[in-house]
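Please read through the structure below; I'll follow up with questions.
Here the complex is missing a single protein chain, while all its other protein chains stay put.
Entry: subunit A
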Amino acid sequence: MSYYFTILSPTDTPIFNIAFGTSKGGGDGIARFRFPDTAQYMNQFIIHSSLDIVEEAQWTNGGMYLKHIDTYPPAAAYISAFLTPSGARFLLLHQPPQLPNSGSSGGLGSSSLLGSSGNLVARGSTSSIAANPTSPQTEEAVRQFMTEVYESYVKTAMSPFYKQGMEIRSPVFRTRVTAAGKKWL
């Protein structure tokens, strides 16, 4: 599973972005997108194209976490959104790994639903995040991730030296986001 996370200011300026991979189920936390390295702009392209849907959804759903809102099937990219009350948008693009090896992760996910053994359930729930981007577990994990980033974002915004719409360059913030990604995704 590879992730691309970006924060957009209310005026659509990107103020922070980061790419990382999953750390669950033996992942090493390095993003491996399906695009070649020369085409990483595709991530930004896909994620920004979901803004129209975010702007539609933001007036029908009063929650801060809007869940999975957009899919780009050609790249198997799923996009989840979180809105801060002051209008900043957190967008997370997640892309399951290509060809889940031996297809066992799907089997594990379904057997975890039966809940036969505790060990299996634990492994199943971690791999189901990777295998099934729209499952309730994934939604919950993304929600936890977003909430944790929101806390760091509020701290940034409260700084008297930060003006809304400025790029977030603090290395501490970046570390915090990476840690949240490691913890939940």
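Definition applied: a residue touches a chain if its C-beta (ideal position, glycine included) is under 8 Å from a C-beta of that chain, and two chains touch if they have at least 3 such contacts; residues count from 1.
Criterion: contacts and distances are computed from a predicted model.
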*Report the protein name recorded by UniProt for the chain absent from the figure; options are "Trafficking protein particle complex subunit", "peptide chain release factor N(5)-glutamine methyltransferase", "Large ribosomal subunit protein bL19m" or "Cullin family profile domain-containing protein".*
"Trafficking protein particle complex subunit"
*asked:* Using the document's definition of touch, tell me which of A:M1, A:I15, A:L83 or A:L185 contacts the absent chain.
replied: A:L83
_Using the document's definition of touch, tell me which of A:Q95, A:T138 or A:S152 contacts the absent chain._
A:S152
_Interface with the undisplayed chain - residues on subunit A_ = 10, 58-60, 62-65, 83-87, 147, 150-164, 169-173, 175-176
